[in-house]
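Rather than the whole complex, this shows some of its chains in their spots.
Letters A, B and C name the chains as they come in the text, with residue numbers starting at 1 for each one.
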Amino acid sequence: MFAFLANPARFMAFSAWAAPILFAGALILFAVGVPWALFYSPPDYQMGDTVRIMYVHVPAAWWSMGAYAFMAGASFVGLVWRHVLADVAARAAAPVGAVFAAVCLITGSLWGAPTWGTWWEWDGRMTSMLVLFITYLGYIALWSSIEDEERAARLAAILCLVGAINLPIVKFSVDWWSTLHQPASIMRSGGAAINGEMLGPLLTLGGAYLLLFGALTLMNMRAAIFRRRVESAELRKAHA
Amino acid sequence: MNARGPFQDKQSIRVEALSLSRGQRILFENLSFAAASGDYVEVLGSNGSGKTSLLRAMAGLLRPSGGEIAIEGADEPSLALHYVAHANGLKRETSVREHLHYWAGLFGGSPSEDFVAQMLDLARVMALPVRVLSQGQARRLALARLVVAPRPIWLLDEPGAALDDAGKAVLNELIAAHRANGGIVVAAVHEPLGPSPSQTIRVSR
Amino acid sequence: MNALVATFRRELAMLWAGGGALTPLGYFFGATMLVPLAMGPDRALLETAGPPLVWIAAALSVLAMLERLFQADLEDGSLDQMLLSPAPLEGLVLAKGAALWVAIGLPLALAGAPVAIALQAPVERIPLIVASLALGTAAFVSVGLIGAALTASVKRGGVLLALIVLPLFAPPIIFGASVASGEDVSAAFAILGGCALGGLALGPIAAAAALRLQAE
């Protein structure tokens, strides 16, 4: 699969239909998941209706980490096999992941206000999520401050791999420090420990976020490849 | 007389179908030449034509967009060459003497203080920081790297810049001695340095 | 080997020249001096809030020295020469880092004693604070090498550097500060040591990889 897509022309052909399909899939899952979460799932016995923020918050948290893991993988491929498409993929995923991280932070603090009585608290998980968000910003800033694309790609890949150290810290911070934030109750060894009626919409929306991530990343990649093509066409014209 | 060891007749440079581009711009394509022990190659070309880029590519600092550069005959690839760039590679606050000792360590050689002081006329400024050197004195110090550590291949980018007549004469002597020892010199220049080149490469599109 | 020693020596000389360790210490003292000024003379407040701030001051002092570490080498052409040296670039980078730690990190750790006292840390905790700072600055320097190398070719790179490096500084700060406020000392030391070792292992390699890309 990867080897097949490694050719930019084949990738463009593939993504031309893959991106819309993913996007449509995301829309369908959102159409199912949002009403399910808002109207047909039970309120929490402690938190009442505010628990519905969870359906925005938790998938955003998952896929902000997932996006980073994807970037780290792509960066590794880009560094080792010097593959242009991997560089483009890592770069394309960054803004999407950054937005997910921002959504997680914002919804988390919106949720914190009624439940914990504070917008922000410096506990391990919130802090490490903030660190992840800043790492995204640093990655994007580094990319945009170096014009030479190839060099920017390699340097950003190094940064991405170094920053990946933060991922396990975000994931396990709640287990390592006993803090305000609840520990993982879905993605943990020993199976899910959450009300089944909540699990349904949560997983649906998790799927929706994933498809959205895929669609947006593919679209970003296509835009970047188009831009390169236009630039090199202009160059060829200039030198003709 | 100086620190350079004799190089046997086994050095060679082969540049084949080399293409270089900077940014979006193609500097030149399909440049080929070869040089062997004792050769002095002069690289000519107008401002911005790509002489510096060619030398940097030969030094391994710039990746060619096409073609090949093969440098052979050094005992170890990392001991093959010296590169004297436009930028002298000096620290403003570090003294001339400290530079010599640093390079001796960095490249593996001997600081050759006395030789440098005499030959390059830096005795008077040996203890001064680079900040107060005149332009020509700084250039002489950059050239001192050539004698601090022996290397078979010298890549020189306008080595005579800012040198007075005495300085240029010394440079020519160094080049002559290096060639006699079996070394190769490639120099990018605007005006011929003095020694008659074994070949002249003209860089342009 | 010689190349590493020569690099270490020269770097140390450059850092010590002209005031030397005096000046980063000035930054350290200055930054911590601002704390009581900003927080007011409330003693009890200072006692709890103050000691951990020693760590922030130390982190920022190291950060201030990192910006030009490789940028200057790139601009003046020294980086080319480092790349052409037969010594592995990783080693040269490590030597530069080691010099930075000896010239700045160690003095900062020692200066941590008076500063921590000024910020109302109990006297018996001082040796621990100094030891933890020595470890922590080693972690800062080694991780900082990566950021310094990544931003070497960036105009006004210092602030991008801060953006990149501060998240990586977070773990040593968190655990260092817990030493400073007297909690959980042995676990914190273990983690600090881990950060320093990890940084030492990873920093020079990642930084060298970045530097190879910086010379165009």
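Just a few scattered comments:
The criterion applied here is as follows: contacts are C-beta pairs under 8 Å (C-beta built on N, C-alpha and C of every residue); 3 or more make two chains touch, one makes a residue touch a chain.
No experiment lies behind these values; they were computed from the predicted model shown.
Written in terms of the labels on the displayed chains, the full complex in this file has the makeup A x1, B x2, C x2.
One rule holds in what follows: only the chains that are shown with their structure count from here on.
Averaging C-alpha coordinates per chain and comparing to chain C, the farthest chain turns out to be B.
The chain closest to the protein's centre is C, with centres computed as averages of CA atoms.
The distance from the centre of chain B to the centre of chain C, each centre being the mean of the chain's C-alpha atoms, comes to 37 Å. Taking the mean of the C-alpha atoms as each chain's centre, chain A and chain C sit 32 Å apart. Mean C-alpha positions place chain A and chain B at a centre distance of 50 Å.
The residues of chain B never reach two or more other chains; the list is empty. For chain C, residues touching at least two other chains, in rising order: 216.
Residues 146, 150-151, 153-155, 160, 163-164, 166-168, 170-171, 198, 202, 206, 209-210, 213-214, 216 of chain C touch chain A in their complex.
Across the complex, chain B is touched by residues 2-3, 5-7, 9-10, 13-14, 17-18, 72, 75-78, 80-87, 92, 215-216 of chain C. Residues 22, 56, 59-62, 76, 78-79, 81-83, 85-94, 98, 101-108, 145 of chain B touch chain C in their complex.
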